[in-house]
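For this depiction, one protein chain was excluded, whereas all remaining protein chains were kept in their positions.
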Amino acid sequence: MGILIKNGTIVTASGRVTGDVYCDEGTVAAIGVNLERRGAKDRVIDASGQYVMPGAVDPHVHLALPFMGTVSADDFEAGTACALAGGTTTVIDFVIPSRGVSLLEGLREWDAKAKGAVSDYAYHMSVTGWGESTAEEMRAVVREKGIPSFKVFMAYKGAIMVDDHELYQVMKAAAGLGAVVMVHAENGDAVFNLQRELVAAGKTEPKYHAASRPSPIEGEATGRALMIARLHGTTAYIVHMTCRESVEALARAKAAGQHCYGETCPQYLLLDDSVYEKPNFEGAPFVMSPPIRPRAGGHQDALWAHLGSGILSAVGTDHCPFTIEQKRMGKDDFTKIPNGGTGIEERLALLYTSGVCEGRISLERWVDVVSTSPARIFGLYPRKGSIAPGADADIVVWDPAGERTISARTHRSKCDRNIFEGFKVKGKPSYVIAGGRVQFDNGDLKVERGAGRFVRRESAGAPAPGMRAVPA
Amino acid sequence: MGILIKNGTIVTASGRVTGDVYCDEGTVAAIGVNLERRGAKDRVIDASGQYVMPGAVDPHVHLALPFMGTVSADDFEAGTACALAGGTTTVIDFVIPSRGVSLLEGLREWDAKAKGAVSDYAYHMSVTGWGESTAEEMRAVVREKGIPSFKVFMAYKGAIMVDDHELYQVMKAAAGLGAVVMVHAENGDAVFNLQRELVAAGKTEPKYHAASRPSPIEGEATGRALMIARLHGTTAYIVHMTCRESVEALARAKAAGQHCYGETCPQYLLLDDSVYEKPNFEGAPFVMSPPIRPRAGGHQDALWAHLGSGILSAVGTDHCPFTIEQKRMGKDDFTKIPNGGTGIEERLALLYTSGVCEGRISLERWVDVVSTSPARIFGLYPRKGSIAPGADADIVVWDPAGERTISARTHRSKCDRNIFEGFKVKGKPSYVIAGGRVQFDNGDLKVERGAGRFVRRESAGAPAPGMRAVPA
Amino acid sequence: MGILIKNGTIVTASGRVTGDVYCDEGTVAAIGVNLERRGAKDRVIDASGQYVMPGAVDPHVHLALPFMGTVSADDFEAGTACALAGGTTTVIDFVIPSRGVSLLEGLREWDAKAKGAVSDYAYHMSVTGWGESTAEEMRAVVREKGIPSFKVFMAYKGAIMVDDHELYQVMKAAAGLGAVVMVHAENGDAVFNLQRELVAAGKTEPKYHAASRPSPIEGEATGRALMIARLHGTTAYIVHMTCRESVEALARAKAAGQHCYGETCPQYLLLDDSVYEKPNFEGAPFVMSPPIRPRAGGHQDALWAHLGSGILSAVGTDHCPFTIEQKRMGKDDFTKIPNGGTGIEERLALLYTSGVCEGRISLERWVDVVSTSPARIFGLYPRKGSIAPGADADIVVWDPAGERTISARTHRSKCDRNIFEGFKVKGKPSYVIAGGRVQFDNGDLKVERGAGRFVRRESAGAPAPGMRAVPA
Partner (left out) sequence: MGILIKNGTIVTASGRVTGDVYCDEGTVAAIGVNLERRGAKDRVIDASGQYVMPGAVDPHVHLALPFMGTVSADDFEAGTACALAGGTTTVIDFVIPSRGVSLLEGLREWDAKAKGAVSDYAYHMSVTGWGESTAEEMRAVVREKGIPSFKVFMAYKGAIMVDDHELYQVMKAAAGLGAVVMVHAENGDAVFNLQRELVAAGKTEPKYHAASRPSPIEGEATGRALMIARLHGTTAYIVHMTCRESVEALARAKAAGQHCYGETCPQYLLLDDSVYEKPNFEGAPFVMSPPIRPRAGGHQDALWAHLGSGILSAVGTDHCPFTIEQKRMGKDDFTKIPNGGTGIEERLALLYTSGVCEGRISLERWVDVVSTSPARIFGLYPRKGSIAPGADADIVVWDPAGERTISARTHRSKCDRNIFEGFKVKGKPSYVIAGGRVQFDNGDLKVERGAGRFVRRESAGAPAPGMRAVPA
């Protein structure tokens, strides 16, 4: 059974046009004018006055993540359901082997968890240490498993942090594989010490989380990761950038001709650190790393400006919520509050409202940063991130007239808090088509446990020209 | 008679995909997989192994331009034929009324000249002074004539230069009309004085042209134009950027959230000021403003870096050649050498060779900067710059295996010099389809005088949020 | 009769040391340890626990200035008395010939007015237009009159503003004379238009003065002036810098190796634009150009940082007060409010309090920016700005334990408003010795009308290496 979407404004990253899209057997069969049904049973969707866009790709989620002694509140089934309800048809989760566990063993754990996924998904592979076999495992992960992107953490000392030697090795190995290296950029040694000092001084409330990770700590690590990537010609992708210092470091690298990317998240664009002042431990849901930044530093303005300029390439969520009960593990010590918040369902609407409707970014740029760019950067394109012949029939019909108020009472996440509680947003999906099936139909979510497929990806190939003294 | 392009790699600004394109009645009717001929007479083009891309848009050409006492060597017929042969299916020329001549009178002159065009074309309207009726004329030009982009010259003192007061008025009026203001950014007063001093000192050879317009003069004017645009929320587009100082000024504006664009040209990316050292007045063909820059300042590297980063948005040509005989008007005084050179036919191949093949920009970014971005910025999209349902059937089939050596002996321009003489380039069009007709067919150019159409454009609408003390 | 200052902490721009200073016949005769009186009548001042510093130099004052239809409230006698009372022993006023009046004629007017000065003084010469004889007059001003510094205004359109052509000529002529060019950097065309628009919209209150001159207007002009200076190798000195954009432009020029200077004033370091919100026209005393800046832009922080880093070289006052009655000329139109405020008496204490006591700059840097640097930049050193053998005996004994509250009720200015009203400051002069006489003695000001001398200065000599196409 095919689907014919008629008369919508088809929006891609590069422009918009009025036309029709016909999907069949799970893929896009044609884009054209005055297309007609091919089969009598084909469903026809009238998209007049609405936007027809490629299903969004969330490049940064953590579902069922064991972290800081607990597990993030949304598992693959719940998280991908949220995603679909918000217009996101593919998510990329992070396999995070514990330090000492092999990459392939980690991958097996994740495969088991991901079975419940209702949307398509892919993985990034985290490298949390460096051993004799790591390079070989990285090769297998890319070549055999279809996972050509790695993640390193410059923070979380004593747990999953890599030091500069390890970072160098990962960057070098990735360059040889044509893989992207994603970086959580914070100086973990500085954070570790500031945390220790704060707690020792009795400063244990959630707001001290922000104090323990000031923005220069992120800016520094961003510059360091980019430098090491540059030595090898590795494509670096800095995740969840939050501050002026970081985006300025990224802009400097790009001005020097470096091939690199930056991602931010809705919470860093829209919130400020006053959230940590909420009474009754209600700042805890906002405890994530890096933290939400103060308004005074101009961080949010800088992120918006660089999202518009193209210096930032993508908006992910870092969706990794914990219930207030889970957050209470750090009731007496902010360093024990599990880090993370919601966003997977709200990302498109938040960006549409504050970005497109308020004139900060164009409609096309919105599609780009939530869908096309993540798909291209991570090798999902054109299967994902496009409305193109042969692409997966992952399509969102977006109703610009939609309105709703975000709330934990109504969201689909299993978490009992939403960090965007009370935000009034504009625009909402009318239809979300994924894999050729209408899975969200005017508010009605129809998903099937396990229907999501793992998406293999290809590496981008050879590294960019770097500065390496010795060719790889 | 339709055209069916089969099995090509369809490349857009946002990605590439394998598929078919069917054109009918001058527009794109469908993009899909396994498309079939609709009529028996439909021509089928096998694009296997080749790129199928939207016809390119040259946002910056000067055909039959009366300038410095002569007229540029390519008229509309010749220039647009060159364009088609090189893969450019739409050009935007500049109406330049002499100072004191009304905009609408200038437009009539241009309309007369443009009748011979063989490709589609549009105009930008130059504002070379400010009078009581200029604002009203600007409104008519946008609203009635379909020309929502204006050009100002901060150089050419005593001729078409505007001062800051005039620049302010143009920016203000354009903001109210939702029009783009294009800026030739050089400090005309400084140039005027340096020219005078050089000539007085007997320094009259072509190489002193470069000495009379050093890069800080361009960087300064770029910053000034952007500031005045920012006051009004006007969208500024800086043409033919050549140097580090300029692109850094543009990058600063974008980092501050300003809505603005920058264009460069192949000659500024690929040549350096050693061209002015050629003996026997053979530096004269390279006399253009701004001039070609020295390698030592890192200008070319900066332009490439910012083309890759997205800070620069478009590559035009500023095609405005003069024969060596015409150039000889300035044999004894470089200030009298008519300014300008070739490029309209060579732009795509030059960028493909030095940009894509050498790994500086992606294939998609190449399509973006030569076609999609110019089309979007100037309101031609989706009719131009896209392969989308309903778009004009302006399509290039690009053969990546093509090779040739650029030479004035073989180019189609009427000019007897080519500033890229001897450049070996890769890639060439196999087919150029414009308006639904195959006008270039494996080396065979089949054009019809006057077949080119004037393309009306719509303004982008309201200005971006500016800093104006008084709302417009 | 000599003066022997014993046991003070002698503070210079480069360090501090405990010792004695002996002055005789109006100059410093010796600095040493355990110096003794040479004559029985020598006065001995015990400076234990106090700072002994060179008399301060205010490089930027306007006394008895005819401006905007009135005359600034402090004449030379009053203004220089204020200066002495505050620790400033030399002021540099600006000769400002009306447009069309010759430089030498202007100088004669100023000489007449300056006769009442009670402290030493010098002049800068303003060039407010460019005529056939201007270059020759500039030569005479430098060579014959001992005035090797010129001032240009890029603002005040229709009055004393120079355009870029004129600016170019002044910079060129000054380079040939080894003279410094001081620049009031605001884009006068933009200001003129914004003023007109605001007034036309009925926005006539003092606060719209700030709205008519936003900081990008100053930043732009700063960059432009520096570029034109760079072409000639002229030493530029940007006066009264107020904003982040301006100091960043200055820092960029210095990073490129340009020889240039920047000055700020206490009001730009210490106040913010909330002063314009005062009711009952009490914002008018703060109307000056450029205006006081908003706190949110980080302007004040940037000025302090660059004062500490050395990018900014001097702190002047732009002392040019008008009484509230005079300010009322602009009661119904802010563009008619005479521009300017107080500062000549308060400068040292304000900087000492907010700079030294609050740890932003060192004691030595304070001496540098209020005394030594202005003296060196403008050719007064070592006669002024130093405690050195043969230097004028202009010495301040500064009591760090002093305290007072600034108020128009107690200041010595003839103006009835003080823009620092209510500021509590630390430190005050115990003794101010000028020309070898104790003119301020623990609060008791003993001055003699006309005792101030005009100080001839030498030009610095040849210009710095510039970028001029044609050597001067």
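Letters A, B and C name the chains as they come in the text, with residue numbers starting at 1 for each one.
Here is the rule we use: a contact is a pair of C-beta atoms (placed from the backbone, for glycine too) under 8 Å apart; a residue touches a chain by one contact, two chains touch by 3 or more.
A quick note: this is a predicted structure, and the numbers were derived from the prediction, not measured.
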Open item on the list: Under the definition given at the start, what are the shown partners of the omitted chain?
Closed with: A, C
Task: Residue in contact with the excluded chain [from C:1, C:17, C:112 or C:401] - done: C:17
- [ ] Check the options A:193, A:274, A:405 or A:442 and report the residue that touches the missing chain.
- [x] A:193
Open item on the list: Given that one chain is not shown, which residue among C:102, C:133 or C:309 touches it?
Closed with: C:309
- [ ] Decide which residue listed in C:139, C:203 or C:254 touches the omitted chain of the complex.
- [x] C:254
Open item on the list: Take the complete complex as the reference. Which residues in chain C touch the chain that isn't displayed?
Closed with: 10, 12-20, 22, 27-33, 35, 248, 251, 254-257, 259, 301-302, 304-306, 308-311, 359-360, 364, 368, 372, 375-376, 381-382, 385-386, 388-391, 464-465
Task: Those residues of chain A which, in the complete complex, touch the missing chain - done: 163-165, 167-169, 172, 187-190, 192-194, 197-198, 200-201, 203, 208, 211-212, 214, 216-217, 219-220, 223-224, 227-228, 230-231, 467-470
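Just so we're on the same page, only the chains that are shown with their structure count from here on.
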Open item on the list: Taking each chain's centre as the mean of its C-alpha atoms, which one lies nearest the mean of all protein C-alpha atoms here?
Closed with: B
Task: Centroid-based (C-alpha) most distant chain relative to chain A - done: C
- [ ] Return the distance between the CA-based centres of chain B and chain C, expressed in whole Å.
- [x] 49
- [ ] Quick one: report the Å distance separating chain A from chain B, using the average Cα coordinate of each chain.
- [x] 37
